[in-house]
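Just one protein chain is left out here, and the rest sit where they should.
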Amino acid sequence: MSNKNSNTGNLVAVWIGAVAIVLLGFYLLDHGIMGMQGLPLNWDLTPAQ
Amino acid sequence: MTLVKVMGFTLLLCLVFLAVTHLLPQVEGEAPVDKMIDLDVLTMDGFIVMGEQIFNSKGNCTLCHKSPPLGRAPDIQGADMVAVAAERLADLRYKGVATDAETYLRESMKAPSQYVVAGWGKTGAKGERSPMPAAHKAPIGLSNIEIDAVIAYLQSKDGHEVTVALPTEATAPVADSVPTPTATAAAVIKKYSCQVCHVVDAVGGSVGPNLDRVGGRLTPEQIHESIINPNAVIAEGFVSGVMPRDFAEKMTVKELQLLVKWLAEKQP
Partner (left out) sequence: MGCLLFMLLVCGAVTDGWAADVAPVGGAQMQGQDLPVSAEVKSIMAPHLSRADYPNIGVSSRAVVWVLAQMHLFFGALVLAVPLFVLVIELVGHITGDDRYDDMAHEFMRISMTGFSITAIFGGTLTFALFMLYPDFMQYMMHVFGAQTLFYAGMFFFESFFLYTYYYGWNAMRYGNLKWVHLSLGLMLNASGITIMVLANAWSTFMMAPSGVNEVGAVIGNIWEIMKGPLWNPLNLHRFVANIAFGGAVVGAYAAYKFLASRDPLERAHYDWMGYTSNFIAILAFLPLPFAGYWLMAEIYAYSQQMGITAMGGILAWLFIVQAVLIGTILLAANFYLWSGMSRTEGSNRYQWLIKYIAFVLVACFLVWVTPHTLILSASEIATLGGSHHQILGPLGIMPAKNIAVNLMLIATFLSFQLYRRSDKVATVSWAAAGNALMVVIYIVAIANVIFVGVYYGYFTNTVYKVGSSVVQVISTLVVIVSGITIDLFLFKNAKTLPSHWGQVSNRSQYALFALPVAFTWLMGLMGYVRSSVKTHWHVYGVMKDNSPDNFIPTIAYAGNMITIVTVLFLLCVLFMFWVASLGAAKQVNPATVIEDDGV
C-alpha cells in the first residue's frame, strides 16, 4: 500500500521535475538564440531594444 | 494491371497540382521596354504621368514602398513627400548634401544609404545601411530623365510645385551622327556622358580618374591630349583602352575648347 503511494509520489515528482527542467531549458534557448542574432530579451521575454 | 493503376494514380496527382496553378490568379510579368519620348509633344502633365508609370513598373518602387503594415520601406504614396523631405532634412541625423525636396528625393534614389529612415535600415547594420538599391544602377537602372519624372510625380501628387525641368534637346541623347553644337561646358559633359566614367561635380563613375581637381594636376594642353588621345598618358591606377578614342571626330572645336577651359579651372 505504501509502495503504491510512494510510487505515485515518485511519478508526480518525476513529472514535475521534467516540466521544470524542460521549461528552463527552452527559456534559456529563447534567450540564447535571440541573443545570438543581436536581439536581446528582457527577463519576461519582451524585446530589450 | 498494376502498372495501369499506378500510372493512373500518378497522372491524377499531377493533374491535381496542375489544377491548383490554373485556379490561382494569373499574372504575367513584364520586362521593361525601351520607349521613345517625343520631346516636342511632352508636357509637364505627361512627364508626371510618365513618372507615376515608372514608379509602378520599371522603378520597382511598389515592391517595397507599400502602405503599412505590408511595406518593407516607408510609405511614399500615402505620405506627402515634400513635407516629409523637409522633416528629414531638419533631422539631426541627416548628413547628406541635399537642400530641398527635389535634391533630397534625388539623393534618396541614387544614394539611399546617405540617410536611412529610422527603423528601416538593414538588420545588423545599426541604421547605417539601407536595403534599398540605387535606382540609377542595375538592376533598376533608371536614367536621370526617368528619375526626374519620378520626382515630378512625387512632388505633384500632393499638390506641390514641380521643380524639375522637362527634358530638352540639350539633355537628350543625339540620335544621328551629326553632333549639334552646345553652348556650355556642362552641356558638353552631359552630351558626351563623361559622368558615366568620371566624377564631375561630385557625381559620376569611377572607371576613370576623378575630374573635380584635374586643373591642379594637368595643364590645359595635357587635358586636351587626354580627351582626344586618351591612351597617350594613363593616370596611375587606371588602364588604357577604356576611354573612347573618337572624341576628336565627334566633338566640335568649340565644344573641346569649352571643356578644356572649364576643366582647367577646376583647381583644388
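A and B label the chains in the order they appear, each numbered from 1.
Definition applied: a residue touches a chain if its C-beta (ideal position, glycine included) is under 8 Å from a C-beta of that chain, and two chains touch if they have at least 3 such contacts.
From a predicted model like this one, the values you see are computed outputs, not experimental measurements.
Novice: Looking at B:Ser193, B:Thr219 or B:Thr252, which residue reaches the missing chain?
Specialist: Reading the full complex, the residue touching the unseen chain is B:Ser193.
Novice: Could you tell which one of B:Leu13, B:Ala183 or B:Ala248 touches the chain left off the display?
Specialist: B:Leu13
Novice: Kindly state which of the options B:Ala134, B:Leu166 or B:Ile228 is in contact with the chain not pictured.
Specialist: B:Ala134
Novice: Counting contacts across the full complex, list the positions on chain B that touch the omitted chain.
Specialist: 2-3, 5-6, 9-11, 13-15, 17-18, 20-22, 24-32, 34-35, 60, 63-64, 70, 72, 110, 119, 123, 131-134, 136-141, 143-146, 171-173, 189-190, 192-193, 195-197, 203-207, 231, 237-245
Novice: Which positions on chain A touch the chain that was left off?
Specialist: 11, 14-15, 18-19, 21-23, 26, 29-30, 33-34, 37, 39, 45-47
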